[in-house]
Every structure is written in structure tokens, then in C-alpha cells.
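Heads up, one of the protein chains got dropped from this complex, but the rest are sitting where they should.
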Amino acid sequence: MPDPTFVFAQSLSGLTAAMFLFLIASGLSLIFGVLRVLNFAHGSFYMLGAYAAYQFVQWFGTGPGRFWWAALGAALAVALLGGLVERLLFRHLYAKEELYQLLFTYALVLILSDVAKGIWGTQQLSVSRPPGLAGSLTVFGATLPYYNLFILLLGPTIALAFWFVLHRTRAGRLIRAAALDRETLGVLGVNVKRLYTGVFMAGSFLGGLGGALVTPVKTIVPGMDTEMIVEAFIVVVIGGLGSFWGTFLGALIYGQVLSFGILFIPRFSIFSVFALMAAVLIIRPWGLLGRPLK
Amino acid sequence: MLEVRDLRKSFDGFQAVGGVSLTVPERSISAIIGPNGAGKTTLFNLITGHLRPDSGAVVFKGRDVTGIAPHDLCRLGMGRSFQRTNIFPRLTVFQNIQAAFLSHRGRGWNLLTPVERLYAEETETLLEAVGLLDKAGEVSGFLSHGNQKQLELGIALALEPEILLLDEPTAGMSAAETRESIKLIERLGRERNLTLLFTEHDMEVVFSIAHRITVLHQGKVIADGRPEAVRCDPEVRRVYLGEWH
Partner (left out) sequence: MITRPPWALLLLIAALFVPALGSRFYTFLANDVVIWALFATSLNLLVGYTGLVSFGHAAYFGIGAYTAGILMKQVGVPFLLAFPAAGLMAAGFAAVFGFFCVRLTRIYFAMLTLAFAQIVWAICFKWNEVTGGEQGMPEIPYPDFAWAERVAAALPFLGSYRTSEYFYFLTLVLVGLCLWILRRIVGSPFGRMLTTIRENPERAEFIGVNVRRYELAAFVLAGAFAGLAGGLFGIFNRGVFPDFAYWTKSAEVLIMTLLGGMGTFFGPALGALVLLWLNQQILSHTQYWPAILGAILIVLLFVFPGGIAGATLALARRLGWRSARA
């Protein structure tokens, strides 16, 4: 019987991973919910957010507060990139078959990964924790770095902010409406094209922000893009494509299954998350909290 | 031939079909009419197995076929055409009809015979019957709307149905095309001893050929009988508010 402190520590690390995943996957889910496309390049935006944060930290230095500016700057840069891609290229594919849209996002993955390789090379990079949040505390015998605590608190905060925007603001109403019926929305005089660009930028922002914020915790390596997109897919599928609370739930489940999987059946922990994804698709394809597509 | 018993279907609380019953005798031509949203297409979808009813039954040739899969239903002898033209756009006109023959005659699981000339004779005969023989080699997606509707009729007929359900067969046609189309349908129906059940908007069409008319309004039957009787029914007139006289 494993030591309860250890179990708790594992659970905490699972939770932290889940909050990162939620942040990143929520962007993917948002884009899918409104644009109905699975953006393979979301993992690439995450990776670029991380690299950009690293770069900004190199330029601005590590003084107090700098990290946060770097992270925000990185997320905005990624959002801008997303907006350009959508506006100039992606929007011309909406009329075509889904396969073309999916392959386009995959083409982006290929290009962006080489762009990153070209600019930053292939060695591992890292960013140190912001000085304000260095150090850690002990909870129930487990060590919890302050930065991780910050992330643990950030997750639900973002979730609530999201909920607020979606349900209490006009923009949010438009987004929910677009997710349900974009044609009618267009007929009602809403500039659907601009809405789509905005949603794509918002989703990319979240992915980039996730990447930026993860840098103090994880080293930046090539391949983090393909690794992340698979994880994000799993989360979004389990929780429900296009459902935002579903993404939250999916991330929690994923985090716990993975960390306890590693604990009890280390060899099959990777297998178990894919098996979970397959099981959800077989039993309830629209996910735990999703709704069947029309 | 076909009997519908108290069919009901709701979508998220909205009752599309609320207890519809009707009987379609053999070799008759029956029509279902009603304003937009009355539930005509939903009713068709319930009969042909595209939707499962919440309650009620569909009886075809004495057999309860409620909710059975469309591909099985069509083997029992029920054919259908669709409101939005439903053909195989990138196949040629010939291939469209031929596919129907291949499936109907049970050759669909043949993995080795080259398919080009199978059932060529039957296909060409049918193409001639619906008036599309000269267009046999054209890609069906590029045909005019009227021609596509003819093709759709051809596909349905290739399956040698006993009853043909036509969902708004003249939708989107000009007056002349409509007349031609209805003449064709009526002739083919007579030649092949078909029972016809169709939904329509065009009152002229309905009254010119239907033996029996059922009027739907908001998912319920409000009148059912011979054309003269329906035409004079006060409830029907109220619903249509003088759309026709």
C-alpha cells in the first residue's frame, strides 16, 4: 500500500498537469466549438508560446514582474499569428471538405515546427521561475512549489472567467450562438467572418499562454508540439468536443489517470489514457459533457 | 399497402408529428399536404426508417416495419425520393442507375467482376423510360435541377418498388417542368403498378392526380379523404386562408 503522502503528492502533480492542460485544451475546444475544426496546429501554438516566452525573458531580463510580461507578450504574439493565419489562409478553406481543413492545420504543424527549429535550434531551453513565486510550501507532507500553487489556482480562475465571458457578455453570447447555428447568425447581421477570426485568435491566445506559463516547470524541447496536441485531443474528446466545462473535467480526469497510472501500472499509463479516449468515443462519442453534433 | 398508426415524434420538446394515422390503398395515388412545418418530411422520415418514432407503428404490406433500417425497408419494396435532390453527384447518370440495380439485384458483394457493363441493358431501358438516355455519360452533379429529379426517380424505380414515396417531387420546378414531371410520374406509376404517396406544395398538382389527400397541420391530421371533400373542408380552408380556391 503506497504511502499516503506519496499518493497525495502524485495527485497534486496530476492536478497541476490538469490545470495546464485545461488552459491549453480550452483553446482547442473553443475553436472546435465555433469553427467546427480540430486544429492540429494548436500544439504548435503552445510550443511557440513557450519559445516566445523564453525569447522575451532573454530580452527583458528576469527582474520582478518581467516574467508575467513575457508570458502575456508571448500569448499575444501567438494570438496575432493565429489571426494572420486564419484571416489570410484558413478562412478560404471553410467551404471545402473537413479533410482539407484538417490537413491544412497539419501543414501548419510541419511548418511551425521547422520555424521554431530554425530560430531556436534543437537544444533544450528553460526559463526560471519568476522571482516572486520561487520557493515552495509543504502540504500534507508533499512539497508544492508556489508556482505550481499559482497554476492550481489559475485553472479554476480561468474557468470561471471563461464562464463569465460566455454567459454574461455579448461576445460570449455571440460565440455560443455561432457554435449552435452560424448561418442564422450571419443572417442576423453579425459579421461572422470577424467572429471566426476573433475566436481563432482567442483560442490561439490560450494555447500560447499555456505554453508560456509552462516554461518554468517544463523544459522547452522540439516535439513538445506533437506531444501536446495528442494530450489536448484526449482531454477534449473525453470532456466533450466544444464543451468548455467538459474540457475542465476531461483535463482533471486525464491528469489523475495519468499520474495514478504511472504509480500503479507504470507500463500501461500511456495506454490507459488512449484506451479511455477510445472508450469515451465508443460509448458516448460527444464526450462526458458534450452534446451530439447536428 | 401502407398503414401508419398513431405516429408520434418530438424533438427536444417540439412535437413534430403528434399522432398521425393514415392508410394508403394499393395502386392508389395519395398526397399529403400542409403548410410549411406541418411535419410532412418528418412523417416521411418516420415511415422510411430515417427516424425512429417515439410511439406508433408503420405497417407495410401487413408487416410491422416501424423503425427498421432504410436499407432493409427498401428491399421490402418501399422506394423513396428526397426533397433535396439526392443523387450520387460524381458518378455519371448511367452509373447512378446502375448502382441501384447492382444493389437491388444482390451483386453488391461481388469483389471481382468488372462492373462497367453489368446490367447495362436494364439501366439503358430505365434511362429511356425517364427520358435521360441521351445524357447517360454525363456526370450527374452537373445536370439541371429538373434532370436530376428525373434521375432520382430513375434510381428509385430501379429498385422495383411496390410503393413510391416522393417528397416534394416538383420542388423548385417551373410550371412547365412540373407538368412534365407529374405526367411522367403518373405514367410510370401506371405502367409499373405502383402505389404512390407524395407530399406537395403545389395544389394544382395535387388536385390533378391524387385519389386521396391527407392534410397535416402542426403535426396532426386535420382532413383526410377524396379531393373534393378536402377542398370543401372548412378546417382546411381556414388553415390555408384562401391560398387556393
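By written order: A and B. Residues from 1 in each chain.
By our rule, contacts are C-beta pairs under 8 Å (C-beta built on N, C-alpha and C of every residue); 3 or more make two chains touch, one makes a residue touch a chain.
Keep in mind it's a predicted model, so treat the numbers as computed, not measured.
Partner chains of the missing chain, restricted to those shown and counted over the full complex, are A, B.
Only one of A:Leu144, A:Val237 or A:Val257 touches the absent chain when the whole complex is considered: A:Val237. Contact with the undisplayed chain is limited, among A:Phe104, A:Tyr147 or A:Phe162, to A:Phe104.
In the full complex, the hidden chain is touched by chain A at residues 36, 38, 89, 92-93, 96, 98-100, 102-104, 106-111, 113-115, 117-118, 226, 230, 233-234, 237, 241, 267-268, 270-271, 274-275, 277-278, 281-282, 285-286, 293. Mapped onto chain B, the interface with the missing chain covers residues 48, 50, 69-72, 74-75, 79-80, 82, 86-92, 95, 98-100, 102-104, 107-116, 118, 137-139, 155, 158-159.
Here, only the chains that are shown with their structure count from here on.
Each chain gets a centre from the mean of its Cα atoms; for chain A and chain B, those two points are 49 Å apart.
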